[in-house]
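Here's the structure we're looking at; comments come further down.
Entry: chain A
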Amino acid sequence: MTAFNALDAVLLIPLVAAAALAVLPGYRLTANLNVVASLATFLTSVSLFLFEPRSGDYLLVDDLNKVFIVLTTFVAFTTSVFSASYIGHEIEIGRLTPRSVRFYHAMYQVLMFAMNLALVANNIGLMWVAIEVATLTTVLMVGIYRTHEALEAAWKYFILGSVGIALALFGTILVYMAARPVIGEGLEAMVWTVLVQHAAKFDPALLNVAFVFLLLGYGTKVGLAPLHAWLPDAHAEGPTPISAVLSGLLLNVALYALLRFKMLLALNPASIAPGPLMVTMGLISCLFAAFMLYRRRDIKRMFAYSSIEHMGIIVFAFGMGGPLANFAGLLHMTMHSLTKSAIFFTVGHIAQVKGTQKIADLGGLTVTHPVLGWSLVFGVVAIAGLPPLGIFMSEFLVISSTFAREPVLATILVFGILVALGGLFLRLNGIAFGEPRGPSGPVHASYVPMFAHFGIVACAGIYLPPGLVAGFENVAKLLG
Partner candidate 1 sequence: MALIHDLAFQGAQMLLVLLLSPLLTGFVRKVKARLLRRQGPPLLQPYRDLIRLMRKDVVLADNASWLFRVIPYLVFAATWVAASLVPTFRSGLLFSWTADLIAIIALIGSARFFLALAGIDAGTSFGGIGTSREVMIASLAEPAMLMIVFTLALIAGSTQLSTMAAFMNSPEVGLRVSLGLALIALIIVAIAENARVPVDNPATHLELTMVHEAMVLEYSGRHLALIELSVMLKLLLYMSLIACLFAPWGIAAATATPAFVAVGVGAYAAKLAAGGFLLAVFETSIAKMRVFRVPEFLGAALMLALLATLLRFVSGSF
Partner candidate 2 sequence: MNKLTFDIAHMLAGSLVLVSFMQLYQDRLSSLINIFALHALVLTASVAWQAFVQHAPHLYITATIAFVFKAVVIPVALRRIVVKLGIHRELDNVVGVGLAMLAGIGLVALSMVVMLRVTAEADPLAREDLAFALSVVLLGLLMMVTRRNAVSQVIGFMSLENGLVLAATGAKGMPLVVEISVAFSVLIAFIVIGIFLFRIRERFDTVDIQALDRFRGERQ
C-alpha cells in the first residue's frame, strides 16, 4: 500500500462501508461490518505514520492532523466495538428497530468519513463542508430514538448547528477575501499550505473579522459556552455510542479547525492575537460547566457538561500558547477523548443494566456491579484530573506553565477545575456508593473498549512514549 493510497483509504473505507451498511440486512452482520471497517480505517491511519504521504491541493497530512486522525480512528474503532454490543441490547429491549439500526450504522460510517475528511482537508472550504456533514449526520443520529426528548435535542442541535455552520462559512469566505489579493483568485487562496505561506501579508482587519466568525462558528461545535446549548442534550438523548463519539471526536475535529485558523492568525503579526479571545471563552466554558455539574439529574448530561469544561481547559491552553501549554492542550485533548468516551461506554452499560440514566435512580453501583462501579469511579477520577492518570499530567502542565505568566487567569482556571471536581464527585458519591438502588442484573456487553481506553489513560499518566512526545512537541511548536 503506498502512502497516497493510505490517505485516500482513510476516506474511502468509511464511504464504501457506509454504502454497504445502508443496504445490508441484519444487525449482527452490519455491526460486525461496522467494526471491521472502523478497524481497517484505524490501521490505515496508523500507516500514515509509516509512509510519509504526499499532500495535494485537497488533502493534506502533516504532524498536526496525523495526531488527530489516529486518535479519531482509534476511538471510532473502539466505539464501534462498544456500539456492536450496545445496539444489540437496544434492539432486544425494543428501543431501536432493525431499520433504524441499519440507518444508524450507515450514518456511523458517514460520520467517520466526514470527520476524517475534515481532518485531512487541505482546503478551508472542503474542511467546512466536511464538518457540516459530520454535524448533520450526528443530528440524525441524536434523534434516532424518536422520543420527545431525543427529537427536541436533535432539533436544538440542528438549529444551533446550522447557525454555527453559517457563521463558520462567513468566516471562511472572509479568509478567502483576505487571501485573494495576496495569492490571487481561485482555489489556491483556500489551500492551507498556501495560506500559511502568505499569511503574514493578509489584510489583518479582515482576518480579525474572519476569526470572530470562525471562533463562533466552529466554537459552537466545540461546545464553548455560551454556544454550548446543543451539547448537553445531544449527548444525553442520543444513543450512548454517539455520545462517546460526540465528546471524544467531533468536538476535537471542530477544535482542530479552530487551531488551524489560529495558526493562520498567529502568523500575521498585525492581526489581533487570537489567544485572549480563546482564553476568555475557555475560561467561561470551564467555569460555567463546572457550576452546571452540580444540579444535574441525568448522568449523561452531567458528563456532557464535563466535556464542555474540558473543552474550555483545552481552548484555554491553546489560547495561552507557548510550547508547554500547547503540548498540554494536545495531551489534554487526547486524554479527554479517551477518558470521556470510556466514561460514556461505562455509562452506557450502566444505563442499560439499570434501565435508567437518572442519577437519582442509581446508587451503590460498586456493590451491585463492581466492575462498572469501579470503572465509573476510575473514569471520574481520571476526568477530574487526579493522578496518576493522563489528564493530571496535562492539567499540571497547563496550570504550572500559565501561573507564572498569568497568575489571575490560572487561578480562575484552578477554581473552575476545583468546582468541577466537587460537582463530579458529589454525583459520583450517589451513583457509585451508598445504598444500592435499581436492578442488579448481569451486564451483557463487552468491557474491552472501556478497559482499553482506561488502560491507555492510566499508562499515559506516568509514561508517554517518546515518539508520541516528539510528535506532540513538533505540533506544539507549529501552533506557536
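Per the selection procedure, all candidates are chains of the complex that A comes from, given by their letters.
Here is the rule we use: a residue touches a chain if its C-beta (ideal position, glycine included) is under 8 Å from a C-beta of that chain, and two chains touch if they have at least 3 such contacts; residues count from 1.
Keep in mind that this is a model prediction, so the values were computed, not measured.
Of the numbered options 1 or 2, all belong to the same complex as chain A, but only candidate 2 touches it. By the touch criterion stated above, chain A contacts candidate 2 in their complex at residues 125-126, 129, 132, 136, 143, 146, 148-149, 151-153, 155-156, 158-159, 162-163, 165-166, 169-170, 173-174, 176-177, 180-181, 184-187, 189-190, 203-206, 209, 232-233, 236-237, 296-298, 301.
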